[in-house]
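Omission of a single protein chain aside, the complex is shown with its protein chains in their original locations.
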Amino acid sequence: MNLSISPKVKKALEEKRPVVALESTIISHGMPYPKNYQTALEVEEIVRENGATPATIAIIGGTIKVGLSAEEIDYLAKTPGVYKVSRRDLPFIVATGKDGATTVSGTMIVAAMAGIKVFATGGIGGVHIEGENTMDISADLTELGQTNVAVVCAGVKSILDIGRTLEYLETLGVPVITYKSSEFPAFFSSKSGYSSPLTTDKIEDIAQTIKTKYHLGLKGGVVIANPIPEEFDFDGEIIGKAIREALSECKEKNITGKEVTPFLLQKIVDITGGKSLESNIALVKNNAKLAAQIAKLL
Amino acid sequence: MNLSISPKVKKALEEKRPVVALESTIISHGMPYPKNYQTALEVEEIVRENGATPATIAIIGGTIKVGLSAEEIDYLAKTPGVYKVSRRDLPFIVATGKDGATTVSGTMIVAAMAGIKVFATGGIGGVHIEGENTMDISADLTELGQTNVAVVCAGVKSILDIGRTLEYLETLGVPVITYKSSEFPAFFSSKSGYSSPLTTDKIEDIAQTIKTKYHLGLKGGVVIANPIPEEFDFDGEIIGKAIREALSECKEKNITGKEVTPFLLQKIVDITGGKSLESNIALVKNNAKLAAQIAKLL
Partner (left out) sequence: MNLSISPKVKKALEEKRPVVALESTIISHGMPYPKNYQTALEVEEIVRENGATPATIAIIGGTIKVGLSAEEIDYLAKTPGVYKVSRRDLPFIVATGKDGATTVSGTMIVAAMAGIKVFATGGIGGVHIEGENTMDISADLTELGQTNVAVVCAGVKSILDIGRTLEYLETLGVPVITYKSSEFPAFFSSKSGYSSPLTTDKIEDIAQTIKTKYHLGLKGGVVIANPIPEEFDFDGEIIGKAIREALSECKEKNITGKEVTPFLLQKIVDITGGKSLESNIALVKNNAKLAAQIAKLL
């Protein structure tokens, strides 16, 4: 197997101590250098502070790595041209000896291979805006339907179609549990206007659900939605309104297909007054903490 | 395992005698009390009369039950707030010790766990009206694509999109066999205007298909469509026309999303002159009988 687990992660897994998987797309494609490098290390530290071992996942020179050194994180953070690796890309990138940063889908696959049950990220992929027409739907959803890893997130990535993503997850039979809210969160905002299919205030319920699921042999993941911390919570109405306006603007200016996402992301940066990076980091850390707390109960 | 199989069902399975699974959503959410209680017992009796052991499935206090006592059926029939349990809900409801009535999806999962191969219900879930836009598609279809249980039904639930549901089942590779008709039935009517992908007049062919499928290791269910008995058969054209008119009315009155289904269901009650409950019971019994006949040949 082209799978290399770091000594610390291997030891934690062997001793059945809690481990939290972390993705690398956020390092290679999510933030500017050196903010991405610093954040990756800080997120790992939060996992440790909360009693679990972090396992950042990536592919380096065709080897699937579970648990990266600071040097490896630095390499991914500043090297251009690192592939974004989802399920479809994984065997080719490994076979051809390339570097790859794993998406939610790719990270779930590798976490499951390594025996890691919980994974923290910012937001999962979903149905794109107009995805009911374009069929642009993230492979993350397919992965959640089949791979046994619980994913702690602040909802779906900021400019996706939340309602249709929830429908899609229901069709695939994926449990969606929002922690401490009956409303499914909207990444930069704790409010989305959509009820959460399941909700609980107790971390024990979440851990017990994950254990029961695996115990019953029900394949697939669990989405743990963790609303953004209050001090970073943007008014969902303002963001929602801005996105709707930006979508109208797309139609007027005939911005379509793959150009819509970067256009909307820039709008988010504009309306948050540039605070979106800071908020993104805050919610990832918040998720890493919850993931570690869940991992300890598994 | 939080799985409790009743002594009668356990004995039948051990002695390799025919068993038919039955769902509980129809008890908790499908009919008024005490009609739901009486019907559940009558359906079980029909299974017995036709030579098989009934196994009604539900979750009580977090325990998955296969084979309910009359007391347990009565409890589900009159207790408010019992959860509807599909694949996504199952581990949470079990983990948190709640009561749950299983949908087609939930019942298939539990039947497969218990080793039961045939399940009788009224209608399966499917693509909702406008589901190509809303992406509201029942998890029952996903389950049929992956879980090895044959489901005897009178078609899809009455107000779903039959054509798109058949397309979706084809995409997932699910065999759809209509018994004694080349036309796929429409729940309250034996006519839908859609050809059945497969058809046979022989119960032996159905049983042999199920056995061959499992023998070949082809995962997933089989839909056995059993048209409503002739004496209860509503004119499909009248129902179809009424649904189309009701849909126009929805658009006029701006009734959308989750409000459409109850609106259409009420229309069905209106146009059938209130006979829809009686017809619903008749078709479930008809399906229970065919399911028992199939189970005996497996």
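Think of it as A and B in the order they're written, each chain with its own count starting at 1.
As a working rule, contacts are C-beta pairs under 8 Å (C-beta built on N, C-alpha and C of every residue); 3 or more make two chains touch, one makes a residue touch a chain.
Source: prediction; values computed, not measured.
Enquirer: Of the residues B:Lys65, B:Arg88, B:Arg164 or B:Lys267, which one touches the chain left out of the display?
Expert: Considering all chains, including the one not shown, the answer is B:Arg164.
Enquirer: Of the residues listed, A:Lys65, A:Arg87, A:Lys191 or A:Lys267, which one is in contact with the missing chain?
Expert: Counting the whole complex, the residue in contact with the absent chain is A:Arg87.
Enquirer: Just name the one of B:Ser182, B:Thr212 or B:Gln266 that touches the chain not displayed here.
Expert: Reading the full complex, the residue touching the unseen chain is B:Thr212.
Enquirer: Mind pulling the chain B residues that touch the left-out chain?
Expert: 127, 132, 145, 163-164, 167-177, 197-198, 200, 205, 208-213, 215-218, 222
Enquirer: Using the touch rule from the top, list residues of chain A that touch the missing partner.
Expert: So the residues of chain A touching the missing chain come out as 1-3, 86-92, 94-96, 105, 109, 113, 132-139, 141-143.
The rule is simple: only the chains that are shown with their structure count from here on.
Enquirer: Between chain A and chain B, how many degrees of rotation does a Cα superposition need? Round to steps of 5.
Expert: 120
Enquirer: Determine the centre-to-centre distance between chain A and chain B, using the mean Cα coordinates as centres, and give it in whole Å.
Expert: The separation of the two C-alpha centroids amounts to 36 Å.
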